[in-house]
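Below, a portion of the complex is reproduced, with chain positions unchanged.
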Amino acid sequence: MSKVVNGMAIPNMPWEECPKGFDGPIWRYSKNPVIKRRPHKEISRAFNSAIVPFNGEFIGVFRGDNLDDIPHLYVGHSKDGVNIEIGEQIHFVDENDNPIADTMYQYDPRVIPLEGEYYIVWCDELCGPTIAIAKTKDFKKFVKFDNPFLPYNRNGVLFPRKVNDNYVMLSRPSDSGHTAFGDIFLSKSKDMVHWGEHRVVAQKGYEWWCALKIGAGPVPIELDDGWLLFIHGVNRTCNGYVYSIGGIILEKDDPSKVKARCKQFLLTPEMDYETTGFVPNVIFPTCALVDAPTGRIALYYGSADTYTSVAFTTVDRVVDYIMKNGR
Amino acid sequence: MSKVVNGMAIPNMPWEECPKGFDGPIWRYSKNPVIKRRPHKEISRAFNSAIVPFNGEFIGVFRGDNLDDIPHLYVGHSKDGVNIEIGEQIHFVDENDNPIADTMYQYDPRVIPLEGEYYIVWCDELCGPTIAIAKTKDFKKFVKFDNPFLPYNRNGVLFPRKVNDNYVMLSRPSDSGHTAFGDIFLSKSKDMVHWGEHRVVAQKGYEWWCALKIGAGPVPIELDDGWLLFIHGVNRTCNGYVYSIGGIILEKDDPSKVKARCKQFLLTPEMDYETTGFVPNVIFPTCALVDAPTGRIALYYGSADTYTSVAFTTVDRVVDYIMKNGR
């Protein structure tokens, strides 16, 4: 059995038991989607977002597509993790507290508790899409760093602690459009500004569900003997891209190495709120709440680039499934 | 407050009051769609169509996609504007009453009351798609003019009166396929046959909802201090085009100039009958009934290239929204 390490107890995290007779690795929340269209007066759709436990409740950073379809980042609060109130748009300051001019768009944030602060990693604009990093203590003031990578890059995900004395980032290099390729790379830094030691972690698969591209999902979950990483994988049909959720186990001390990779998707679009919407047939995981003592996981994912949805599993169940169906 | 000028009273036009608590610029008809699949024995889908008040009832020209998917134009009648009966296919004659051979396809008609007659403008075939014009008095005989423009062009919309002694047409130059670009141009004519003095009115925006292309919607609505023009705007996602509805105010005496342009969409596909169908995620406005004394507007739009739907607003509300959110 896998044990979550360096994690915290989140006894009040959202949870539903596995439905009777269900034998898959992940089950959906019965009240999905948890964020519906128009969750805020400025926002048309909120999805691909992330929350963390905060003062006994939950707080997070949300991708809010505005009424002009341009995505920006918003702070959101929740008492129970599923009834979510979206608040103010996030603007950034530099280290000296000077405001930084807003870029044109920001999307697909992850929130990473790291060294007592919260790091935000998302896709920002630097003359093309690339990764951005900021940190906050209070979800009021957000200090933005230099962009870690050159364009074109999407899906940045930071590890929740230094590994061998380095900050570690996963990302998916891309191009300037609706990129038709994508692999997961790992990069290291001492200072969160200068990045190097780039390594290929995993490439798109021969399995059709991830034959076009793959990318990292939520912050990796540290286990006693590895890192559990949810990913997205993309299949290209004659009517567009289908995004499913998969899983990988990385090596504990060198997470650029794959210990096990599940050949099958863990979840694929099947419900109306996943197959219909702004971009049909997309499920895109960006956040996992993990209750360390029990290994319970609440996986947050954008559905159809329109809604925020939740699914459940346990570390044991999903790691077991990955190992049994791994290559 | 904006005042409708040169308009008529349409006391019996379709109408529903704004739902309580709703604060957007436009609200949908609760019984949408008003035309469902298979509205006529020859027609698979009717949408992107236009009606006008006529003898105390309503009459119009409808795009009917036949059972081979090829679109033709049909006359349609309605007592109340929402229960619509589609009748005969339209064929055209020349000025001498001689029949004109049918072209392969006709689609996306607008109906323009102008100088005591009704003009029809639509996309027709001239060795590629281009705009066509015809006029009728009785919706029985339709006299077709020469095509105003060379291919390739779609979305022709005529102004409801001469401006500075010229007929005025909006259109969207395109190419021979599923055009990945599109701006709104204005052209002038003395005789409805020879057109020139072409001007750019508005181009696709940096806002993502209209970042691929924009085009004119229904006949412009004349206000005391400008022209209210609903438009469509297109966002390209990895799974296809999303068509939303936007709004622009043109200058009264020179409608090639934009007085205000709403940065946000006014309506975007959100309902099942908009996100699912022959072409998912398309809403495409082609007709606006306006009750001049009250400023009430019933906006007709095709949804999912499958249904005809209706939404409501008032001139004041929508103009106010465009001005407040304008650039």
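Worth a mention:
Chains here go by letter, A and B, matching the order in which they are written, and residues are numbered from 1 within each.
Here, a contact is a pair of C-beta atoms (placed from the backbone, for glycine too) under 8 Å apart; a residue touches a chain by one contact, two chains touch by 3 or more.
Keep in mind that this is a model prediction, so the values were computed, not measured.
Here 2 identical chains are displayed in place, and the whole complex they belong to in this file is assembled from 6 copies in total.
Operating definition for what follows: only the chains that are shown with their structure count from here on.
In whole angstrom, the spacing between the mean C-alpha positions of subunit A and subunit B is 42.
Within the complex formed with subunit B, the residues of subunit A that make contact are 37, 41, 44, 66-70, 104-105, 178, 239-241, 276-282, 305.
Partner subunit A is touched in their complex by these residues of subunit B: 23, 205-209, 211, 235-240, 242, 244, 263-265, 268-270, 272, 275-276, 280-281, 325.
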